[in-house]
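A protein chain is absent from this complex, but the other protein chains hold their places.
Naming follows writing order (A and B), and every chain is counted from residue 1.
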Amino acid sequence: MKIAGIIAVTIIFVIVMLSFDPSGSIPRPIEQIVERVNVPNAVTSVYLEARLYDTIFEIIVFTVTALGVAALLASLPVNIDEGQQVFGTVTVYSGGLAALSITLFLYVVINGHITPGGGFVGGVVLATGVITYGLTSSFKKASLHYDMLKIGVFEKISFVLIFALSTLIILLPETHSQLLSEAGFGSTFSGGFIPILNILIGIKVYAGAWKMSSEFISRRGTL
Amino acid sequence: MNFVIIAISSLYLVSAIIVLSSRTNFQSVIWFGIMGSVSAVIMMIIGAPDVAMTQFSVGVALVLIVYIMALKKQRRVRLGFLDVPSMIEESPSGLRGLEWEIIRLVDEKEGYHVEPVKFSSKEDALNAVENHEVDLVCGAFTEDDVSGRTKGIPYLETSIFVCNGEEIDFVRLKHLSRNAISPTPEFLKKSRYVFVISMNSPDLEKDILEGLNEIRSSGNIEEIVGRYL
Partner (left out) sequence: MTGTIVIYFSILGMLVGTIGMILSKDLIKKILSLGIVETSINLMYTGISARSGIIPPIVSGDFSSAFYADPIPQAVIITGIVISFALLCLSLVFAIIIYNRYHTMNVETIEMIFEREKQ
């Protein structure tokens, strides 16, 4: 049975490879995209203005998955930590790296329409920095910031605001062009609604990734 | 330019094949991280910097952390016990005794999390093991108690005596004679003490057998027995 499956899969993939025609017509849509939104980074303007529907549904899927992971892991017992194994040389500069990742998050998210970056990249970078600090220095200190800074409240506010702003942009398609004529091409304030949306998406992705990873670490114990 | 892309892409294919043919799960996860890094390098050369940054952060760093958290061997072992002095008993500073020492040595090596459950009679404990409510039961059980019902891992030789019409084993006899009841025991047969284990956990059985072999070969078992008996 398994050998028949393997042969069938190989034949299908070989047929796909042979039927790929590399001499089709090559699309070049970048002129129209940049003229429409007037922002240097074409990728950010694609997923935040031309294909805004896909971004909205991606955020819904991400939220539901984070809720599912938190609800399913609640049935396991919390691991009582006797002491975390740390190496002295790594603990010294892990705090500095966490602070550096916060700065990098702000730069990547606010300048998402000029340099490569955007909301998704910034959120994941900040989550990686904070989790690495928690694993090398002390996980208790890293998990205190979630309640102290009230990130749960900010996550829900940003979820509602993303929906409100995207409804506004889809219903009134002239909003971008009215805000964009303020500053010149390629400066920080010339993005219209794009930096605001990037910041909200960054907060949402960071909160989701942090919740999923911290549930894993607190139930299974640190390394 | 084409030659560079062909070289790095074949590196990507080779590491994808090595992920599937590794012997342990840990090695597969490390090679998966290497494969993700190589694909991020390809994306950077091709001209997609956004995608390369995302693939580096998500596909290498976060995925490695989550996999290693899931692969760690952390499981709960529910341990049922009967209160038998100098074998396993409760004291103000926790559990102590001969069997508790052996179980603790095995568990610390593997990283288990032990939850003790107390029973009051041998029948209750054996029924609980058969219904898979507990994983492991100890408390001076001999081979005759478990024969035909469930599995037992022997670890120490002993003898069974007949006293006042009942069959009791060596440790209980010593406890009785210490309490100033002086019976006249008759020697019946030789037997062995066992750890009673449920049929549902083959990996726990393998770990206890390996731990017992290690304790026997390093000679520690005489010292531990001499301390408690």
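Note that contacts are C-beta pairs under 8 Å (C-beta built on N, C-alpha and C of every residue); 3 or more make two chains touch, one makes a residue touch a chain.
From a predicted model like this one, the values you see are computed outputs, not experimental measurements.
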item: Left-out chain, listing which of the shown chains it touches; value: A, B
item: Chain not shown: contacting residue from A:66, A:162 or A:207; value: A:66
item: Which residue of B:35, B:140 or B:168 touches the chain not shown here; value: B:35
item: Sites on chain A contacted by the missing partner chain, in the whole complex; value: 2, 5-6, 9-10, 13, 16-17, 20, 22, 26-31, 33-34, 40-44, 46-47, 51, 54-55, 58, 61-62, 65-66, 68-69, 72-73, 75-76, 114-116, 118, 120-121, 124, 186, 205, 208-209, 212, 216, 220
item: Sites on chain B contacted by the missing partner chain, in the whole complex; value: 1-2, 5-6, 9-10, 12-13, 16-17, 19-20, 25, 28-29, 32, 35-36, 39, 42-43, 45-51, 54-55, 58-59, 62-63, 66-67, 70-71, 75-76, 200-204
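By definition in this document, only the chains that are shown with their structure count from here on.
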item: Mean-CA-position distance for chain B and chain A (Å); value: 40
item: Contacting residues of chain A [partner chain B, same complex]; value: 43, 77, 79, 116-118, 120-121, 124-125, 127-128, 131-132, 135, 209, 212-213, 216-217, 220-221, 223
item: Parts of chain B lying in touch with chain A, wherever the complex brings them together; value: 49-50, 53-54, 57-58, 61-62, 65-66, 68-70, 72, 74, 76, 113
